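Following: one structure in structure tokens, then a few remarks.
One protein chain is absent from this view; the other protein chains keep their places.
Labels for the chains are A, B and C, by order of writing; each one numbers its residues from 1.
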Amino acid sequence: MITVENLHRHFGGFHAVDGASLRIETGSITGLIGPNGAGKTTLFNVIAGRLPPTSGRVTMDGEDITGLPPHELFHKGLLRTFQIAHEFSSMTVRENLMMVPEGQHGETLWNAWFGRGKIAAQERELAKKADEVLEFLTISHLADERAGNLSGGQKKLLELGRTMMVDAKIVFLDEVGAGVNRTLLNTIGDAIIRLNKERGYTFCVIEHDMDFIGRLCDPVIVMAEGKVLAEGSADNIMKNEAVIEAYLGTGLKNKTVGETA
Amino acid sequence: MTDFLNAIVALSNFVLIPGAAYGAQLALGALGVTLIYGILRFSNFAHGDTMAFGTMATILVTWGLQSIGISFGFLPTALIALPIGIAITGLLLLGTDRAIYRFYRKQKAAPVVLVIVSIGVMFVMNGLVRFIIGVGDVNFADGARFVINAREFKEMTGLDEGLALRSTTLITLVTAAIAVALLFWFLNKTRTGKSMRAFSDNEDLALLSGINPERVVAVTWLIVAALATTAGVLYGLDKSFKAFTYFQLLLPIFAAAIVGGLGNPLGAIAGGFVIAFSEVLITYAWKKVLVYLMPENLEPSGLVQLLSTDYKFAVSFAILIIVLLFKPTGLFKGQSV
Amino acid sequence: MTARGFLLYAGMALLIVLTGVFQGWNLALTILNMGLISAIMSLGVNLQWGFAGLFNVGVMGFVALGGLAAVLVAQPPVVEGWNAGGLRLLGALALGAAVLIAAVQVWKRKIGGQMRAMVMLALLIGGFFLFRAALDPAVNAIEAINPSLSGYLGGLGLPVIVAWPVGGLLAAGAAWIIGKAALGLRSDYLAIATLGIAEIVIAVLKNEDWLSRGVKNVVGLPRPVPYEVDLQRDAGFVEAAAGYGLDPVTASTLWVKILYSGLFAVVLIAILFLAQRALASPWGRMMRAIRDNEIAASAMGKNVTARHLQVFILGSAVCGIAGAMMTTLDGQLTPGSYQPLRFTFLVWVMVIVGGSGNNYGAVLGGFLIWWLWVMVEPLGLWAMELITSGMAADSWLRGHLTDSAAQMRLMTMGIILLAVLRFSPKGLMPER
């Protein structure tokens, strides 16, 4: 379980995250929605160690993880994907997956030079696992393609695939659907549900496609102006006046056109 | 009291005046580096050799003037030659930009690629200078040597310590002040100067405002040519001209620009003086000053020199590292890319 | 290696052979030996730039540290010097190190900001004067001993080959310090920091006479191979040389060079082998991932800063090894001869021209650029003579042009670098 307590992140005078508090329950697929500039991605970046918070606290299963660097969070089982895909473009799709698992023998120089036997055995296992992941994601035919040549949607799948190479506890998905066509989005959705059911992954998903959110997520958290505005099931959220208001705009609720002019 | 005055004079003579002159030279060099960084967005390793080239061009013109009997009275002839030297250097830089840098700009190449390209340019310019003028020591300062010399000063004041003000030092300070004033006037008051600052601030918005990037780039190179040539000539007048010493100025110049905050002109000037004074203060043998200030029995036996002058690079370097560790954007806020 | 690679290597071999045929085998072997050393330096820079995108322009400093290692390891110790102040000097150095460590510890303590800075500053300033008070007398005592011949502490008197790994270690130590300070900042900053450390290393070598005799140079370093005069006195060698139709003097010169080539080739092949193995392993995959996208690599659990530090140290160590080998080949340490254009930027030309990211390319670049560096001067002179052949023999311009031909090198290297960057930015042997 992740808890975020009164988190602030300011950029100069701009308060991107302005006192957000939320919980992500273990085993859930939590949706995070809100208008552009609501602070969703900044919140992700702070939780995932990309940005230090201005103030506030993040804990994971009771342990304070505020401000830990991303690679340490990875070792704790907290993984993330990116809004704009961050693939390793000069490497093949399979290599992109095989690099992920931690503590590989061949990652120390000594073993790279003198421990070939051990590495070979481990590499075979990794390759097998990578191929399983690719099959799961229905992109086996792309295994030897350079990741840089993939389409936007395929890169998103690859990013999801990377999180499947290890036993993640919680995965943060930043706009998995951006630039992805409907069919591929359904594939991604299926994969997320299966990972959640079969492997017990916890997910936190930023997404704008409300169908997608509605199908996958419970609960859904709505952010606006750097704060958490509402939380509930997808159905309730869509009926919530405050949420509709946030999307439609604030400020002039009580005014009429005449007054404005 | 006399001792105290003597100490002040010694300090001025050996620390303050040379430090100020060196600081002015570094500041002019760092201004060039920082302008290129702010507008063209890369660290130009060829800057030291640009200074060498500009100085060489000025020296050649000086010789030409001298050979037809033109001189500048008690001022060095190089000052008349300076504008022509700047023009020649400007042509070279515009040519370099057209032939080399523009290609990478159009490609939107990564800054580090441009840095490597500038290393290639550095080689060529360095070779060019060596080819044309050779590697020997060239002393091209003519005119009066001193404004005040030590003997006259002693006679005038009756102090034991002499204060020598070399004319090149005075020229350095005056010329540098004029150059900086002109630069700031240009950047802050003229349309073109403002468009350069706008371009440096926000390139995309500058384009939306109809500012022509190629013109901004060309003007930048011309200003850089003026700054680099002036800095190089002043340094050469003060010391002497040698093809490779200018390459070695690269480190203190970059240190000055970074300490001040890369991309910030005001910072470059401050950085130049910070580096120069630190260098002089730390490598100066303080005995000369201290003998006047300390009671006789406490007078130091050694030279009281913190570091040998050969370690002056270490001073730039140490200041640089301290700033990098504790204030990476520099003393004045520079751009961060 | 690709077919293109084999062709390029064959062409390089042909260049050296042709040099041997037309200009003598002595020159060809001299070029080959420095080519081998250059190739190792080039490999070192390629590790940093090609594998990890780290911009090191302090190669010269690491090479010079390797040279210092040759002196410290191989020269016989100067007993009088040690007696005069050796231990005091070591004590002073230990004191200096202790002050620095203490300062770092103070900085790491989480006490109030102002207080912490003041304590650290006081510690550093006080420590500096203590250090100088301890060091200076020891240095003066050591340097006073027979300054025209020694005036320094000498070395350990071990076989000079031992200096090669030691040179690597010295360079690695310096790289660790720089890396700790400047890695993780912008690439320009690392560049300037490395440029600075290189100048400082050279300044130390030039000034600290007790360590390296400064500009008085250390000459007559022991060799890992026999001396020519000894070979000429060896009946067996003379006889064998006669068998090839060579006079003993020529034969001994060539044989010594061939022996050096053999030693250097072994080192080059070993380093190349290790570099290739590392690149092809999961370690190499991780490094490529980091170079492709640091943010994603970090999110996938890789400690980017630690890996950068590792590869930076490794590449610098390789340069240090090459530096020790070069000083061994020269038989002397001449601190005044280290120039950044020659030892830093020329190595960069080698890497870029050869093909950054490709070890075979870096090695090829090392050989090719070194060959050109040596050959440009005679070629330039020849070209100048051709150009000026129509001019009067006493013409001013003719004299100037012929004299300046020696300066053609830098310009040629610059033009080659610019041409490769423009028309073949991946180099002769692209990464993939």
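Observations on the model:
One rule holds for everything that comes next: a residue touches a chain if its C-beta (ideal position, glycine included) is under 8 Å from a C-beta of that chain, and two chains touch if they have at least 3 such contacts.
Heads up, the rule we're going with is that contacts and distances are computed from a predicted model.
The unshown chain of the complex is recorded in UniProt as "Branched-chain amino acid transport ATP-binding protein LivF", chosen from "Cytochrome c oxidase subunit 3", "Acyl-CoA dehydrogenase family protein", "Branched-chain amino acid transport ATP-binding protein LivF" or "Probable oxaloacetate decarboxylase gamma chain". When the full complex is examined, the chain removed from view is found to touch A, B. Within the whole complex, the absent chain has one touching residue among A:Pro35, A:Pro69 or A:Gly232, and that is A:Pro35.
Checked against the full complex, the one of B:Ile211, B:Ala257 or B:Leu307 touching the unshown chain is B:Ile211. From the set B:Lys154, B:Lys194, B:Lys239 or B:Lys287, the residue in touch with the chain omitted from the display is B:Lys194, counting the whole complex. Think of the hidden chain as still there; on subunit B it touches residues 191, 194-195, 197-198, 200-202, 204-211. Residues of subunit A in contact with the chain left out of this view: 13-14, 35-37, 151-152, 177-179, 181, 208-211, 213-214, 238, 243-245, 247-253, 255-257, 260-261.
One rule holds for everything that comes next: only the chains that are shown with their structure count from here on.
In this view the innermost chain, defined by its CA centroid being closest to the centroid of all protein CA atoms, is C.
This structure's chain pair with the greatest number of C-beta contacts is B-C. Separation between the centroids of subunit A and subunit C, computed from CA atoms only, is 46 Å.
Considering their complex, residues 53, 55, 57, 128, 136, 181-182, 185-189, 191-193, 195-197, 199-200, 203, 206-207, 339-341, 345, 348-349, 352, 403-404, 407-415, 417-418, 421-422, 425 of subunit C touch subunit B.
Subunit C contributes residues 274, 277-278, 281-286, 288-289, 292-293, 295-304, 310, 314, 432 to its touches with subunit A in the complex. Within the complex formed with subunit C, the residues of subunit B that make contact are 43, 45, 100, 103, 111-113, 115-117, 119-128, 130-132, 134-135, 244, 247-248, 250-251, 254-255, 258, 262, 302, 306, 308, 310-311, 313-314, 316-317, 320-321, 324-325, 328, 336-337.
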